[in-house]
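Right, I'll just put the structure down here and ask away after.
Every protein chain of the complex appears in place save one, which is left out.
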Amino acid sequence: MRGVLKLIAKPFTDTVGLARWMLVIGVVLTAVFVVCAIFAPWLAPYGFAQSSVDGARFPKVGAPSGTHWFGTDRLFFDVFSRVVWGARTAILVVVLSILFCVVIGVPLGLVSGYFGGWPDRILVLVMDAIFAFPSFLLAIVFSFLLTGIIGGSVIAVALSLTAIYIPQYFRVVRNTTVSAKEATYVEAARAIGATDGVVMRRYLFGNVVQSVPVLATLNAADAILTLAGLGFLGLGIQSTDAAEWGHDLNRALADAGSGVWWTGLYPGLAIVLLVTGLTLVGEGLNETLNPTLRRRRLLPVVLPARTTTSEEVR
Amino acid sequence: MRRQNLVRLGAVALLAGSLAACGGGDSDDGDGGGGSGGGGAPWILGTTDSVTALDPAGSYDLGSSTLEYNLYQNLLTVPANSSEIVGDAAESCDYDDPQTLTCTLKSGLKFSNGDDLTSSDVKYSFERSIQIQDPNGAAIYLLGSITSTDKDGLVTLDEGAIETPDDTTVVFHLNKPDTTFQYVLTYPGAAAIVDEDVFPADEKLADEEIIGSGPYKLSQYKAGEQAVLEINDQYTGENVGTSEQVFVKYYSEPSALKLAAENGEVDVAWRSLSPTDIADLQNNDAVTVATGKGSEIRYWTWKVDGPVGKQKAIRQAAAQVIDREAIAQDAYDGTVDPLYSIVPPGYAGQKDAFQEKYGDPDPAKAKQILADAGIKTPVDLTVGWTPTHYGPSTEDEANELKRQLDESGLFNVTLKSTEWEQYQTIYKEGAYDLWILGWFPDYPDTDDYLSPFMVDGGFFQNGYQSDEANKLVDEEQGTDDQATREEAFGKLQDLAAEDVPFIPSWVGQNTGVYGAGMEGVEDTLDPAFIFRFWLVSKSS
Partner (left out) sequence: MSRSGSGSLPRYILQRVLLVIPMIWVILTLVFVVLRVAPGDPVSAALGGKLNADALEQRRQALGFNRPLIEQYWEYLSAVMRLDFGTTFSDNQPVLHVVRDKGGATLSLTLAAFAIALVVGIPLGLLAGRYRDSVADVLIRFFGILSYAAPIFFIGFLLQVYVAQPLGLPTSGMASPITVFTVEPKTHILLIDVFFSGDGTAITDVLKHLLLPAATLGLLICGVFIRLVRVNILQTMQSDYVEAAEARGISPSKVTRKHAFRNALVPVITVVGLQFALLLGGAVLTESTFNWPGLGNELVKYINDRDYGAVQGIITIFAVAVVLISLLVDIVNALVDPRVRY
């Protein structure tokens, strides 16, 4: 447990000054949205598709007020509630798509890299082709297919995102597998008679899966933008299925030209803030974990008091 | 070659004039070309409609016909704000009997390239449209009275269906009594007259090469971007345009079109601004929002053979609850009008049948209807809508309908949406109990609002079957006696209100937004949705 804590704290303890502050800001921003996502039903005053309370209709395109902090939109919905619920949609879609990516991409890359041969070559070719293609265009094509078949639901959009991010997971895992399978401990395991399945599960999996979290953080910010872009083009999630910022922004464009700023500003800000938060976290991690970027400290601070510092952490 | 002509025309002078005009207006008479039109300044029409093809053989949509009405002549046409059809290329068309229509052409008609327009061109135009069989063309769908379709879907012109006894006479022999045929002749997608020496017989002509005999001719076309029309010197009819040139600029987003109208980048914005935009532009002094009667409708269709929709009392109860005024106001900011019959006001024989039968929205009455039929409330309803095909405001309407039905306490609505392609497949399969559809007429006749909806479950296949409806449609199509037709129309509408195979929701207005110096825009905004460029002018 302490090890995990230390690992989590590492980016903070390793950074100094402004870099640390940027990381902290990123973590805080992301955390706020994650909290909104988890506790949306309690934090949001109304449902995402609720247009009246106790039989009294909300105002249409009502300006921000005491009862509706961010105003109401054309559909009589409460903008604040939709922004909060939107966090849930955004994070759900991203988490789902990353989950799908991991569930499909990691075993695929592992098996492909481990066994090699022509199936591996074909997979690499296909994944490289998908990876090279503009991902947003691909997401458009896939979401047409999926929203057509399963409707404009969270799952459909999450799957569209999965389709465009999977090649990255595949490539990373496959390449790690290819180099790791030559390692002595894997050779040794095979020598004592471990089957391919065991080698992959026991020895390789733990090794290759380490690169996944960094990739996931990097993709998360991009996924939020792609989701919003699809929503903006009208290919994403519909307002009665869930609250989605891109969709709301699209509908709000007509309002913005007529001086109604609140229906567009808040969903727009939400996207900007969440993506900023995720990017800051990603950059912060990159800056501390990537050895070529780490600031070299001239003073050997940690050497003499190693045991005590780990005590202090507790 | 065309382009060189243009450059000679004094393009630089025009350019200077037009750019200045964008800013505020400037006098510019340097249009060098000695056209028959007046000296009106060029003006720019902005639209979000898209063009399928400028060859009539390949078009069956409003974006294409907007240009085609100005580029070609039909035998007959619809004058602005009138339901009385008059001659265009024809002096007149008259029924000898309900199966024979004889048209006499005006004399001295010419195409813009100088070729004579004769009865042979007319016959050729029909023959080639049918021969080409373009799935996007209206000919194979609207000319059923002079064609037959074999089992593979191949449409052929009936032997001897079109006769040309002399250069100015065309006789149509119909395969069944059909008095709506004369209305079809006003629609360019089915009946525009093309030059037989220019248009190939078995394939579509490229858009930029088309030649017509209308008041304007095409001088430049860039698909999805812009079209430039110039006055046609050869045109001898009455609809002479005043502006030497008309630019049509195509937009993909209504919000972009609205900004363009506000900034004076276009002189007229026509189809389709969002309700919010129109409401906002009404408060803008720099532009004028003009509205005319419309003909585009939305309606909610019941799955009449579905588990819920099969109960007439449920269908009637919903019709009793729906508040169309509120839909028009809340979902469309009052930019549409409530519709109380599937036929919009202004058409011969129209009556507000739903209004007469149900009166004002009344949940108590609806409750009674359901109670009388012994139906337990609340009734669970699955209501379908589609996000993009009918514009973003469909979302607002679906939500408003849900609120109204839910608030009555009689229904429990679940909204479901899917994209257009999947939508049309699954509504036929019964995925929704009630779903929204739209309609836009092909020709200005009441029949076009009744026969597609009431005969054998309508084109949407909702399972509605009424022998009486079928009989009434045959009756009105088989006579050219106006009184008999109107009576049949009335009965059909009453039948729809009683059986409720669908619930009419609203009829759109024909809205145009124009800037300073524009005249005549109001004159052309009518239910026929023909934008008559010749009526509009810009003062210089």
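Order of writing sets the chain letters: A and B. Residues in each chain are counted from 1.
One rule holds in what follows: a residue touches a chain if its C-beta (ideal position, glycine included) is under 8 Å from a C-beta of that chain, and two chains touch if they have at least 3 such contacts.
Treat the numbers as computed from the prediction; the structure is a model and nothing was measured.
**Student:** Which residue from A:V24, A:L108 or A:V141 sits in contact with the chain not drawn here?
**Tutor:** Residue touching the chain left out of view: A:V141.
**Student:** Pick out which of B:A80, B:V198, B:A223 or B:A326 touches the chain that's been left out of the picture.
**Tutor:** Here the residue in touch with the unshown chain is B:A223.
**Student:** Looking at B:E68, B:D195, B:E262 or B:D277, which makes contact with the chain not pictured?
**Tutor:** B:E262
**Student:** Looking at A:I155, A:A194, A:V209 or A:L225, which makes contact with the chain not pictured?
**Tutor:** A:L225
**Student:** State which residues belonging to chain A touch the missing partner chain.
**Tutor:** Those residues of chain A that touch the unshown chain are 17-19, 22, 125-126, 128-130, 132-137, 140-142, 144-145, 148-149, 175, 178-179, 221, 225, 228-229, 232-233, 246, 249-250, 253, 256-257, 264, 268, 271-273, 275-276, 279-280, 283, 292-293, 295-296.
**Student:** Even though one chain is hidden, which residues of chain B still touch it in the full complex?
**Tutor:** Chain B touches the chain not shown through residues 3, 6-7, 11-12, 14-16, 18-19, 22, 42, 44, 50-55, 58, 60-61, 133, 135-136, 141, 149, 152-154, 204, 206-207, 220, 222-226, 228, 247, 249, 251-253, 255-257, 259-260, 262-263, 265, 388-389, 419-422, 424-425, 428, 437-439, 452, 458-461.
Just so it is clear, only the chains that are shown with their structure count from here on.
**Student:** With touch defined as at the start, can you tell me which chain A residues reach chain B in the complex?
**Tutor:** 49, 51-52, 55, 57, 60, 74-76, 144, 147-149, 151-152, 234, 238-241, 250-251, 253-255, 257-260
**Student:** Spell out the residues on chain B that touch chain A in their complex, using ranges where they run on.
**Tutor:** Against chain A, the touching part of chain B is residues 254-255, 258-259, 262, 274, 276-277, 279-280, 330, 387-388, 392, 395-396, 398-399, 403, 407, 415-419, 421-422.
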